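A single protein chain has been omitted from the complex, and every remaining protein chain is retained in its original position.
Take a look at subunit A:
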Amino acid sequence: MTEEEQLWRHFTNGDEKALEELIRLFGKPLALYGRKMVKDDLLIQDCIQEVYIQLWQYRANLRQVTEIRPYLFTCLRRKLITILKRERLFVSTENEEELPFRAEFSIEERLIENETEAARVRLINGYINQLPKRQKEAIYLRFFENLSNDEIATVMGIKYQTATNLIHEALTSLRESFPNKFTTLLLACLDFFLY
């Protein structure tokens, strides 16, 4: 049994220390994920608390999980959707497909070696920030939260194949931004050095 499985078992057995540990380990990733969908830290705080409190209430009925992170992410995402949906009842007419995902990416300036690289990375950065939001979300979960495609499908409430496709499409469009622009840039640089 992995450490995570053990932690989960302690939690479902009603160990408050395990609950504290879950909060300590996953509070921040949850809050960061929540922020991508809702621009309201207090609301996110409330939702995270409710997720933990409700899991605690239902703990006797929870199945054993091997990966806790995707499980908690799923709970939080559903909770936020419910709240946004309810807002819709009263305020706007957004539908679930329009659940925002506002991840914003910047450039690791400190690791850029030279101007050529900077230009290339800026270009990619532009593409990443313009990805459709569901692709962005899949990428975020895959590469920044270490979820598997399977787990991403669960968290986002989509089919495994759809999740795989989202990541594939995102990377394909990033990849496609490479060769041509890459070459153009290289040529531009060469020109610069030749003349």
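Quick notes on this one:
The definition used in the following text is that contacts are C-beta pairs under 8 Å (C-beta built on N, C-alpha and C of every residue); 3 or more make two chains touch, one makes a residue touch a chain; residues count from 1.
Basically, contacts and distances are computed from a predicted model.
UniProt records the chain missing from this view under the protein name "FecR family protein", selected from "3'-5' exonuclease", "FecR family protein", "Class E sortase" or "Cytochrome P450".
Remark: the omitted chain is touched by one listed residue; of A:I68, A:I112 or A:I158 this is A:I112. Among A:L7, A:M37 or A:V51, the one in contact with the hidden chain is A:V51. For subunit A, the residues in touch with the chain missing from this view are 16, 19-20, 23-24, 27-28, 31-32, 35, 40-43, 45-46, 48-58, 61-62, 71, 75, 78-79, 81-83, 86, 90-91, 103-108, 111-112, 117, 120-125, 128, 139-140, 142-144, 146, 167-168, 171, 174-175, 178.
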